[in-house]
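Only one protein chain is missing; all other protein chains are in place.
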Amino acid sequence: MHTAPIAVLGGSGYAGIELTYLLAHHPRARLEVVSSDRWVGDSVAKQLAISGKAGERVYASFDEAAERAKECAVVLLATPAEVSAKVAPGLLAAGCKVIDLSGAFRLTDAGVARAYYGKDVESSKSDVAVGAYGLPEFFRDEVVDAKLVANPGCYATCAALALAPLLEQGLIARTDLVVSAVSGVTGAGRKATEEYGFVAIDQDVRAYRVLAHQHTPEIAQTLQRRVESSGGPIDLTFTPHLVPLARGILSTAYARLAVQASSADLTAALSKAYANEPFVTVARSPNDVSLKQVVGTNRCVIGVACEAKSMGRVVVVSAIDNLLKGAAGQAVQNLNLVLGCDEDAGLTQLRRFHT
Amino acid sequence: MHTAPIAVLGGSGYAGIELTYLLAHHPRARLEVVSSDRWVGDSVAKQLAISGKAGERVYASFDEAAERAKECAVVLLATPAEVSAKVAPGLLAAGCKVIDLSGAFRLTDAGVARAYYGKDVESSKSDVAVGAYGLPEFFRDEVVDAKLVANPGCYATCAALALAPLLEQGLIARTDLVVSAVSGVTGAGRKATEEYGFVAIDQDVRAYRVLAHQHTPEIAQTLQRRVESSGGPIDLTFTPHLVPLARGILSTAYARLAVQASSADLTAALSKAYANEPFVTVARSPNDVSLKQVVGTNRCVIGVACEAKSMGRVVVVSAIDNLLKGAAGQAVQNLNLVLGCDEDAGLTQLRRFHT
Amino acid sequence: MHTAPIAVLGGSGYAGIELTYLLAHHPRARLEVVSSDRWVGDSVAKQLAISGKAGERVYASFDEAAERAKECAVVLLATPAEVSAKVAPGLLAAGCKVIDLSGAFRLTDAGVARAYYGKDVESSKSDVAVGAYGLPEFFRDEVVDAKLVANPGCYATCAALALAPLLEQGLIARTDLVVSAVSGVTGAGRKATEEYGFVAIDQDVRAYRVLAHQHTPEIAQTLQRRVESSGGPIDLTFTPHLVPLARGILSTAYARLAVQASSADLTAALSKAYANEPFVTVARSPNDVSLKQVVGTNRCVIGVACEAKSMGRVVVVSAIDNLLKGAAGQAVQNLNLVLGCDEDAGLTQLRRFHT
Partner (left out) sequence: MHTAPIAVLGGSGYAGIELTYLLAHHPRARLEVVSSDRWVGDSVAKQLAISGKAGERVYASFDEAAERAKECAVVLLATPAEVSAKVAPGLLAAGCKVIDLSGAFRLTDAGVARAYYGKDVESSKSDVAVGAYGLPEFFRDEVVDAKLVANPGCYATCAALALAPLLEQGLIARTDLVVSAVSGVTGAGRKATEEYGFVAIDQDVRAYRVLAHQHTPEIAQTLQRRVESSGGPIDLTFTPHLVPLARGILSTAYARLAVQASSADLTAALSKAYANEPFVTVARSPNDVSLKQVVGTNRCVIGVACEAKSMGRVVVVSAIDNLLKGAAGQAVQNLNLVLGCDEDAGLTQLRRFHT
């Protein structure tokens, strides 16, 4: 079967490694180019114990790989936002399609992008045709046609999947949204600091970037796009927390009922919205959602309940693997849309560990 | 120095063990009676490696200990709510003061108590002079005079310390309060089930009892008591989560500004409220609060920030050790008030582990 | 492509769940029957989130499944030793091939088997044609021809793979062998006891069954079969330890040099022995072996070093995933041999988590 040549830039970061594993077993895509300045000259087999063709690939320097990537059908950028902002225009000009896992192209408001990602990211926005926001469950058609796909943030994916259908169906109010989420440590990327040392993280939990995290405007932007603009702006507060785990995000979102509805009504609304989605599962209750159901997979599991009263509080719990549905898995889902193959290609054999 | 004779009923539960350690090194109290049906006949030294007089105590059966406890000045009940409800009246009748660590005597509304703890608890309420709610930072004077002290719940302590001063000073609105908290597994008490097995809990996070946890009315009751009743009812949503740690609670509370205020104003308000409190520390920012600062100690650390706009969102992060400030430590703090000795007696040498 | 019908008895234990996942993606075998008394009536899809044909299978009671299994080509027993001992003869009589993951058929000496597994296991030995010991790297030819395959123990696999080639090549002495190994908690199977509760296991390490573990004679038996009987008996001490992890075994084996040899010589000897083995990797040094290299895979990684002196001490470190190469993965490897398909069928897409 024909396979499309794919490049991965940033192959030794956590998301880059996941991409490499996923592409190694993908039926319709083949890893052609992969960069890593730290592993340059080593084979993928040596670093990741991957057998077969993908294992034979040799890590190239970023500069060399960025050049060779121009021959590939699709380039996956697992690079920092400022690097993605810099390298994407040239790849697009060379005719590649680009899926960027960083935050460089996610925010449509240049001022907001600059505020959260710095001026290098903002200025790049004007240079490239802004493409699709790659949350397939909501923007599938745009992704299919896009030259540039901004792969969503991990928290943004988890929270938007939980809240958007309820907003869209008018069940909850736009104001008064709170998202309180916990994440494993890989969400922060590779670190060689004492702050991310085992002794510092182990046995600890803390909130970080309170009222200042860059996924706040990203979640709000997605939710805003899913509702009538006439209904006023989304008002959202988001707090991320670090827990002593490597992988996984569990988000607990709070809203107010906008109409009379029961927990069963809300669950039904989610079930309807995701009836044909291979990667979203609706649980019977928010008590039935847990990290272990999703870690190792590209799935999102969501459960909802509400108070049985007018304007009662709604609680939506959702979970994803931050490196899969929150990064590399979703990037492959987008890749599949771009390539026109089955949306779950390369993603069906992922599994959670029961243990 | 004179020491008061103390009984601990329920000595082999997590809170009972903590009480035993604390009493073993208490300058003004001595462990006289301790019950444990599972360890009956064993010495405290054997089970807990405690030296000195406390180590020489021998675990008695519950029935025997409950009888002998009547000779003690104060009885600490580390028993399930229904057991506390049953045994407390007799102890009070015998002239003992009682500090109950269960939920049996916390809720003043009998209907609410029955709804969350069952009818045995509710019916007992009418039999005893309802005493003080033992959150010393707010109700110190009542505790000093009480015959029966209801030691607060762990989540309830953590959340109420975070929110009450801001409500009391009119800085935040009573409506629209959300508390999202994570807890270590000891919060659930000793369990011999697969659900609390290592393999089930390890690497997992989940919410539980969503919209149904018994600490919800307890938090609301405390907050309500701290504000003018004319201002309307407290509207609070609380979601507890389980994280794979043994000890510690981190609570993230969300509210709305009721007046124009900055993060610095809110921090100052907390600092003022707790200026003379030995066990509450106000951090510069919610980002500076973490479990490790409190686990192993009787401290609560609190940090707050808000959006710089009218009716902006307020985020208050607070942390305690669920078995100390959330249970046994606070019980000793209450014991000290009851005995009339220094409020921090027996609690000053507790330490966090930096590692 | 033709697929062979397979039955799994004991489908909701840790090994049974792993078998189900592996069979769900196996190119030449299909899950036809699966038992679980706790999940009877539920689909595999519901319990394990497995899609496709395997997901459609419904858990049957043990008795029903044991009957229906007789129609299958191969029956995988993920049952306790006494159950395996009881059910295997009937399945063999019905013409099935049987791969047993318990200890029921591993030990060839009936007295030793009885001593470690009880008299039910021993008495069953005489009823069945004793088949192969399913460590393919050493006994591949026997497995191919066997009707009954005794799938090795997890520790036994890890230690035997480390030591056997060095013994076989006369590089280390048979006497004075010590194996000190640590294992994750799934090694003990599902437990609903306080002893295996999260709070008990977390932050703890301990040795167990010191000088009394049932894998001791199993390791010795394997090593003995790999050397000339004239050289005297194997003398082995084995100590297992429990660490607060779900999965993985790391074994550190100690021996004495029997001839003049360097660390490089020993590494070369292992490399030669495993040159054509898809699931065994020889590391450059024992310092380069770690659990993360193997957890999630069917691999064993081994590294060796020795003191540079006559009769110097040899240290061999090896690692496996106790539920894969130590149980279900190896069972599938044996299944592949029994079915005559590629030995790595259904096992190539397993991956470790880099994170």
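Read from first to last, the chains carry the letters A, B and C; within each, the first residue is number 1.
Note that in this section contacts are C-beta pairs under 8 Å (C-beta built on N, C-alpha and C of every residue); 3 or more make two chains touch, one makes a residue touch a chain.
If you're wondering where the values come from, they're calculated on a predicted model, not measured in any experiment.
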item: Residue among C:Ser102, C:Thr239, C:Thr267 or C:Thr348 touching the omitted chain; value: C:Thr239
item: Residue among C:Cys96, C:Val182, C:Cys300 or C:Leu350 touching the omitted chain; value: C:Val182
item: Chain B residues touching the omitted chain (full complex); value: 14, 17, 21, 25, 48-52, 186, 246-247, 281, 293, 296-297, 299, 323, 348-349, 351-355
item: In chain A, positions touching the absent partner; value: 14, 185-186, 190-194, 196-203, 244-246
item: Interface with the undisplayed chain - residues on chain C; value: 176, 178, 180, 182, 199, 203-211, 237, 239, 241, 243-245, 248, 250, 252, 254, 285-287, 289-292, 295, 305-307, 313, 315, 317, 319, 353, 355
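One rule holds for everything that comes next: only the chains that are shown with their structure count from here on.
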item: Chain whose Cα mean lies nearest the overall Cα mean; value: A
item: Numbering shared by both copies at the chain C-chain A contact, with half separating same from different; value: same
item: Averaged-CA centre spacing for the pair chain C and chain B, given as whole angstrom; value: 48
item: Chain A and chain B, separation of their C-alpha mean positions in angstrom; value: 39
item: Numbers and ranges of chain C residues touching at least 2 other chains; value: 14, 186, 246
